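Note that one protein chain is taken out, while the other chains of the complex remain in position.
== chain A ==
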């Protein structure tokens, strides 16, 4: 009896081991934690990126960051403000419920409800009408050019499931309703939520009944947040995790040098720049505002040795840029992406012409830890500006403080980065950072750049459906902003993702982890 038992045990162990060898588990670690499984509770890219493997929108971004059909099979415009979407048939949620027009309408009402972070995103939509179970009509309040872009980040939930767990509204912090979605969620995507322990571990398993053809071979994804950079890298090097996404810049070389490890590089959408107070009459400590003068702005621009920053601080993981648009975005105009050269003599001449031959004192504010090497770049800039006589007084801030004080207009000269996420369109960038601050526009351009022609074009760019006309307007805005030095552009950051060489990932410019394209050896 005992012997049989042993044999049985051995056999079951062997079969377990065999299973373990076949099953592909991707162990993933990053510094952040997703806020919840509720796709309508926070508009924060890391969460949307990870749970974008569980939920799907009507459309989605493909490998090349082009819009492709997802839960909507096709769509047409009935008029400028009326769109018809044909929904995909035969799609099932992870709980087995069929996907229908009712789920889309429910998700629209849920994400668009007052107080939801997505209310702004869905604001252009007046109403959603069910034509039949797999057709819906949308009426827009006005022409809106980037409807599909926005829809890629608006995920569809199962009406019945949400009702069964009492989460008809997004997680609400003031009343604490809908708490069930902290750990559970049901979507239509390529992966299902298997278990979740906030701040410890979230496990996803492959959805065998996914409607799309399966290109990935991953059976399970185990996500562990590891906040400390050194520990996360150690976990990768020791083989405890397979994939850490953003590798800390100082560890890139070490990971690359380790056998069995690799770094995948790709340009990121994010452009880093210095924004400036161009509206105030005086700057703190001065009796004038030198930054209001385009010659001074250009002088600062030309005093910055961007290639030096690229070489010694970014270790070649950046691309100096002249306009605030990454080449990976549609409507990018390469002919405009030409920088004013780094030229200290020209810079000094411009300062002299503007009446600041002796320079001036400039308060400067930077975030510590928001962008790659932000602190080093700001410190290097202080040294470069000193060479033309500008005494920059640098203050570093924790990101949470920086993101509060910057839009409040407390800074005169500050570092910021903008990617255009999650819309992936120039409109997102220019409406937030180019437009004169008015109402909802120009929220991240406090006391900053202001040009009547740019302000006139921006709303038109938001509503123009014709690609050619749109391209013309975007190029005009980009050129005006560049020539008037609306911002002092620095560079486009590169992504450096660290992983085991067993993992075959794609590194898209928007930094999203689309695991349905990943394979493992």
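In this text, a contact is a pair of C-beta atoms (placed from the backbone, for glycine too) under 8 Å apart; a residue touches a chain by one contact, two chains touch by 3 or more; residues count from 1.
Criterion: contacts and distances are computed from a predicted model.
**Q** Unshown chain, UniProt name, "ABC transporter permease", "Spore maturation protein B", "Fe-S-cluster-containing dehydrogenase component" or "Transketolase subunit A"?
**A** Hidden chain identified via UniProt as "ABC transporter permease".
**Q** Given the contact definition stated above, which residue among A:203, A:234, A:322 or A:336 touches the chain not shown here?
**A** Checking each option in A:203, A:234, A:322 or A:336, the one touching the absent chain turns out to be A:234.
**Q** Determine which one of A:312, A:401 or A:467 touches the chain that has been left out.
**A** A:401
**Q** Among A:64, A:80, A:163 or A:440, which residue is in contact with the omitted chain in the full complex?
**A** Of all options in A:64, A:80, A:163 or A:440, contact with the hidden chain holds for A:440.
**Q** Touching the absent chain: which residues on chain A qualify?
**A** Chain A touches the missing chain through residues 29, 33, 35-36, 38, 41-45, 114-115, 117, 119-121, 171-174, 176, 179, 182, 198-201, 224-228, 230-232, 234-235, 237-240, 398-405, 407, 428, 432, 439-440, 443-444.
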